[in-house]
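What you see is the complex with one protein chain gone and the rest in place.
A and B are the chain letters, set down in written order, and residue numbers restart from 1 in every chain.
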Amino acid sequence: MHDTSDQAAVHHHAPPKGFLWTHVFSLDHKVIGKQYYFLSLAAVVIGMVLSWIMRFHLAWAAAAIPGLQHLSQVGAPGGIITPEYYLSLLTLHGTLMVFFVLTTAPQAGFGNYFLPIQIGAEDMAFPRLNMLSFWVTFVGFVTLVSTLFISDGPPISGWTAYAPLSALGNDAGPGLGRGQILWVISIGIFCIGSLLGALNFIATTLDLRCKGMTLARMPYTVWAWFITAVLGLLAFAVLLPACVLLVLDHVGGTSFFIPGGLVLSDKLQPHSGGSTLLWQHMFWFFGHPEVYIAIIPGIGITSHILASTARKPLLGGSRVLVGCMVAIAFLSFTVWGHHMFISGMNPFSSLLFSVPTLIITIPASIISLNWIATVFGARLRFHTPGLFAIGFISVFVTGGLSGFFLAQPSLDIYLHATYFVVGHFHMVMGVAAIFGMFAGTYFWFPKMFGRMMNETMGKIHFWVTFIGVYCIFMPMHYIGLAGNVRRYSAFVDDYLIPLIPVHKFITIAAFVTGAAQLLFLFNLFWSMYRGKKAEENPWDSTTLEWTIPSPPPFDNFGGRHPIVYHDPYELGVEGAKGDYVMQDSPEKLAQS
Amino acid sequence: MSESTSHDLSKAGMGWFLKIWGVLLFLTAIEVFLAYEDLPLHIMLILLMGISIIKAALILAYFMHLRYERSTLAWTLLPAMVFVLVMMVVFFPDSVRIERLGEFLH
Partner (left out) sequence: MSESDITLKSGRADWLGGELPYAIPSKKLGMWLFIVSDSITFGAVLVCYAYLRLASPNWPTPFRLSSIVNGAIMTFVLLSSSVTMVAAVEAAKHGRIAASVRWLSATMLGGVVFDILHIREWLGLIHEGLRLYQNPWGSSLFGAAFFTLTGLHMTHVTVGVIYLGIVAIGFRRGKFTSDDVEISGLYWHFVDLVWMFVFPLVYLLSARMH
């Protein structure tokens, strides 16, 4: 009869043969992790170029961007962006960055690669599902980018795709017909890929931990990926039907999100009965947990690297960090309305959302203070990953602080849809989360590729970026307070004209910071082939990924099943060889 | 007899499942009956939702065997799902806003 005992064993699959099975449709979580990472890299490069185009236009609205007319004759005649095309580029920028960069690289990229290794497993719980998830996400990516090349361009409704603009089709504006439909399909596909991935992460973390790897002994990163996966499982489940309903409004003639009485170009629209607020509710119900999906892996990665950098675990250990991450995750489902304070939603709901939004700052603050207290008085190792981890603290706190203001409806009435908000979310998502990715890249590159990245280039990258992002995004808070509305392609109003010099400054800062990213890209690819050969444990770290060769063999642990005896960050231990004890080391600790 | 079942089948095979089936059909009949009683909408909603939740609980517990799994499984899955579903109820104040808009104009 059927024996259940071997289901506790790790899922085996034989090493693949042939180019397609080894490099394209690989079941190996490490290959899949890299595939996700490079997909994100492609997305971030496109997103960054889009941001350069937008920033250029904002600083020099009348100037032509040479060659852009070849991308869109209608959107950029003579190379000068029309206001509508600016919105199209903005939509693509936001969508690419939020979904294909921030939701992908930190979780599906690094998580896929390192979660199984850090828990002592051979692979994820469902390797074939994992491979399928990647290729589904890839199809979503291609679908989204294809909107750049269709005649009308990407939709002008923003990554938030508010109804009724996003639901009315071609008559409402450029890109809102085919472009919007492609956008919705792309995001719907992305939802499916994310849901399947989340399922995999949760099952893997719960079921495939090796002997001795109790939940308390899991590294901070594993906790972060697990909590993020739970968020993903629950949140993407709501975005998916929202996308289905929006697509039906386009192709089925339905009016889910379209109220009656709308007149477009002197034509009364044949729709009625729908609710634009319903789209906002469904979208942000997903959208708020989504931004925590974007940042929690970065929090985990930063904590993980910080411990190694400071040569001690976080003050309070896993318990405080994990407790805070769980609190943030739970509360993230109660705050979505703070994106809707001025939408016309029931004003009593605003109170209901404002309170938990302020409460959610508490665990986030505890985490930040915990980091600072850990770093205080520590003998820090200032290598590039350490610098980005410490930099993360700075940018996360900065970005978070403006959140305190936006959490209050009375202030948000003024600040909503200004550059204050743009500054806020870019600091937390566009900077902090990216710093998490940089930190993770520099830290884990040796393990993934068997070589070290260049330290000098890394340090230059860090300092230019660190100073650069402050130059880009801090002034945005100022101009936001001055009333600078967001998603405007040109500033012709009286009160905006004096702010144009600030925009010029921001643009120049953006180009300089962008150049530093090119340096990073060069470092990344150059080091893959020419970097100094890396040892097994170049950072003197303690978690299981540092007990295997760089790069790891096909089945991670070479057929052995590790046994874990220690907490994940036994660093700065007196009397231990070096100053640390590996998690799987059988050596007893002096104090235990 | 089987030696493979990891759960404790404390009931006598199919008989029990047929009883549950009977209860589910009975509850469905009650719901259909209620549909034709001229009750106010919100009372109907509460009653129907309540009965549906009972039916769902029976299916989860017995047909899907959740009652006989480790209790941690149910405690892991159900509270999260219920929490998310309940949070969506906060959408509803906005569904009646057009009708009730006058209330805010004073």
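In this text, a contact is a pair of C-beta atoms (placed from the backbone, for glycine too) under 8 Å apart; a residue touches a chain by one contact, two chains touch by 3 or more.
These figures come from a predicted structure and were not determined experimentally.
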Legend entry - Of A:Gly18, A:Gly67 or A:Gly253, the one touching the omitted chain in the full complex: A:Gly253
Legend entry - In chain B, positions touching the absent partner: 1-2, 4-6, 13-14, 17-18, 21, 24-25, 28-29, 31-32, 34-36, 38, 41, 44-45, 48-49, 51-52, 55-56, 59-60, 63-65, 69-70, 72-73, 76-77, 80-81, 84-85, 88-89, 91-92, 94-96, 98-99
Legend entry - chain A residues that touch the omitted chain in the full complex: 1-2, 4, 7-8, 11, 119-120, 125-126, 129, 195, 198-200, 202-204, 206-215, 217, 233-234, 236-238, 240-242, 244-245, 248, 252-256, 270-275, 278, 282, 285, 561, 563-565, 586-588
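Definition applied: only the chains that are shown with their structure count from here on.
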Inset, instruction - Averaging only over C-alpha atoms, locate the centres of chain A and chain B and give their separation in whole Å. - result: 36
Legend entry - Complex contacts: residues of chain B adjacent to chain A: 2-4, 6, 80-81, 83-84, 87-88, 90-91, 93-95, 97, 104
Inset, instruction - Mind listing the chain A positions that touch chain B in their complex? - result: 1-4, 230, 234, 237-238, 275, 277-278, 281-282, 285, 330, 333-334, 337, 344-349, 352
